[in-house]
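A single protein chain has been removed from this complex, and every other one stays in its place.
Moving on to subunit A:
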Amino acid sequence: MSAVVKSPGFHSSELQSMLYLNGVTKSFDGFKAINNLSLDIAPGELRAIIGPNGAGKSTMMDIITGKTRPDSGEVRFRDNIDLTQYDEADIANLGIGRKFQKPTVIETLTVWENVELALAGNRSVIRALWHKLSSEQGDRINEVIKLVGLKAKTSELAGSLSHGQKQWLEIGMLIVQGPELLLVDEPAAGMTDQETMETAALLKEINREHTVVVVEHDMDFIKALDSKVTVLHEGSVLAEGRLEVVSANPRVIEVYLGR
């Protein structure tokens, strides 16, 4: 994995795993949304997670980001940080960024202001009141806006962007947040074929500096990512491996095509 070597974020060679889930279970009213799920994401990895509707992908994201507490099981970040002890804001500040399925940008603020809010830094009320942007911070914002291809839209309201552009803006916001681990929920949903391919390329670019976990339905997109794939089914892992191997697995074929 060349990404591991390139990345400045993964300096300590002792770091075993970026994200480690072991035996995680969560049920809602008796229905097991997540059932004894185990998952290990290496530092610098790009991982695609696929699965039919109701396989527990979103619940898994909620558990990792602190929105939902698991009933049992371990959720660890950077080997020894127990994520079940923290809430959303803490976890975001620990270095886990999340992109929602539906693009959620602040529609009444400009592209620039959206990125400014997401920019890594002190999140306290006092600092926000007296905040003055340094020129380095300004440069960083412009750089990221350029990276996600929205340079021409910098001072337009985010609400005026197309669906695909909003997705990119949100990805840009995640990048400036400076997370080590990025969770990306269905980035290609509702995108045109060309936008889908551009998004895959963008995520691979981002993966040079960040560990990325992508949840997706679109098979062309997964193919373009060219990464290890985990198949979820009924709240646990059904298969794991390269896309060619996984898609030849008879259980996977049954789950995906059998009904």
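Definition applied: a residue touches a chain if its C-beta (ideal position, glycine included) is under 8 Å from a C-beta of that chain, and two chains touch if they have at least 3 such contacts; residues count from 1.
Here, contacts and distances are computed from a predicted model.
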| item | value |
| --- | --- |
| Omitted chain (choose from "NADPH-dependent 2,4-dienoyl-CoA reductase, sulfur reductase", "RNA polymerase sigma-70 factor", "Urea transport system permease protein" or "2Fe-2S ferredoxin-type domain-containing protein") - UniProt protein name | "Urea transport system permease protein" |
| Full-complex contact with the absent chain, from A:Met18, A:Leu83 or A:Ala118 | A:Ala118 |
| Sole residue of A:Gly56, A:Gly97 or A:Pro187 that reaches the chain not shown, by the stated touch rule | A:Gly97 |
| Residue among A:Ile81, A:Ile106 or A:Met197 touching the omitted chain | A:Ile106 |
| Contacts of subunit A with the absent chain, listed as residue ranges | 65, 67, 87-89, 92-93, 97-98, 100, 104-109, 113, 116-118, 123-125, 128-131, 173, 177 |
